[in-house]
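Here's the structure, in structure tokens; my notes come after.
Below, a portion of the complex is reproduced, with chain positions unchanged.
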Amino acid sequence: MAKLYFHFGAMNAGKSTILLQAAHNYTERGMSVLLLKPAIDNRDSDDGEIVSRIGIKQKAITFEPEENLEQYIGNHAQQHDINCVFVDEAQFMTHDQVWQLAAIADRLSVPVICYGLRTDFKGQLFEGSAALLGIADNIREIKTLCWCGRKATMNLRTNEAGLPVTDGAQIEIGGNDRYISLCRQHWRKYQVSRTT
Amino acid sequence: MAKLYFHFGAMNAGKSTILLQAAHNYTERGMSVLLLKPAIDNRDSDDGEIVSRIGIKQKAITFEPEENLEQYIGNHAQQHDINCVFVDEAQFMTHDQVWQLAAIADRLSVPVICYGLRTDFKGQLFEGSAALLGIADNIREIKTLCWCGRKATMNLRTNEAGLPVTDGAQIEIGGNDRYISLCRQHWRKYQVSRTT
């Protein structure tokens, strides 16, 4: 029985860098990895890549919300070695897909390591994050910081003019530069009525 | 700005013991703590107590789902010193109450330490746990084990005859002895159709 991991962090915490480094640790030892990401994330010009702001990137296989990941990975495993599955932007997975990844860990004994956001710009859990926080065997925070120097745990969305917005759809892909990572105290200042 | 903590664990992991020990660390140093728990939990004969299976207990103040915890604690703080707030059975809080506790940490600079379950017997997050996993500044697991020796992360509910059940209300208080902590692999064996 392998483990299902969730490494979460606010926007621009370096999650993709750490994913790519961890995948590199596997391949450097001659092991095989499978890099996945939900298709919804088209922030990068090339949809099929995991891109780190620090200057490294890697091809990834994208999947749709309807994809059964247990079947997909299971089929893949019959033809290729897989020593570890990595999922970037894991917050965009469906609830069912997270349970399918748990089944991969439990039944195929292949570790699955997911990276993603905890909450959206309104402070609400994403579907994928909620499921991962509920059943991941191992939960770890990738830290980043607010401009004040404290740890940033919240994500503020801004509009084209760079001004904070508190309404809108949960998912609105448009570039990392539309989000600012803040500590809860500073994030709270821009929330007019939503929370106490 | 103080922190909001969530220490989660499966049934019978020893969460109440660790809560009482941490509260003891405060009072031993001459500091004051406020012990809270949702009123819904009447598993103990005396509703107003935090009881550890290992043989220690402490009075606690119970609160209803309608209670505004920011107001309640704020009022309390005007008349008494509070160096730390502890909440047991935190999974039973409402979403709003968790945000109210975050406000206590942010605005009153009083740390708030919550203990509770992650998921119910169906593997679904509780309302309070979901909110805490979303915004707590610090998330830590209190480990316990499956009969097989692996870490237990899931809770199985049994009926009066000791047999596993997979249907029923999320909250059905009736004694710790109706729940068995299992690793996901062993918990899964008793789920007929629910998950992949």
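Every chain is named by a letter (A and B) in the order it is written, and numbering of its residues begins at 1.
Please note the rule applied: a residue touches a chain if its C-beta (ideal position, glycine included) is under 8 Å from a C-beta of that chain, and two chains touch if they have at least 3 such contacts.
The model shown is predicted, which means the values in this text are computed figures rather than measured ones.
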In total, how many copies belong to the whole complex of which 2 are placed?
-> 4
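Here, only the chains that are shown with their structure count from here on.
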Between chain B and chain A, distance of the C-alpha-averaged centres to the nearest whole Å = 27
Chain A contact footprint on chain B (complex, rising order) | 1, 68, 70, 96, 99-100, 102-103, 106, 118-119, 123-125, 129-130, 133-135, 137, 139, 141, 150-151, 153-154, 183-185, 188, 195-196
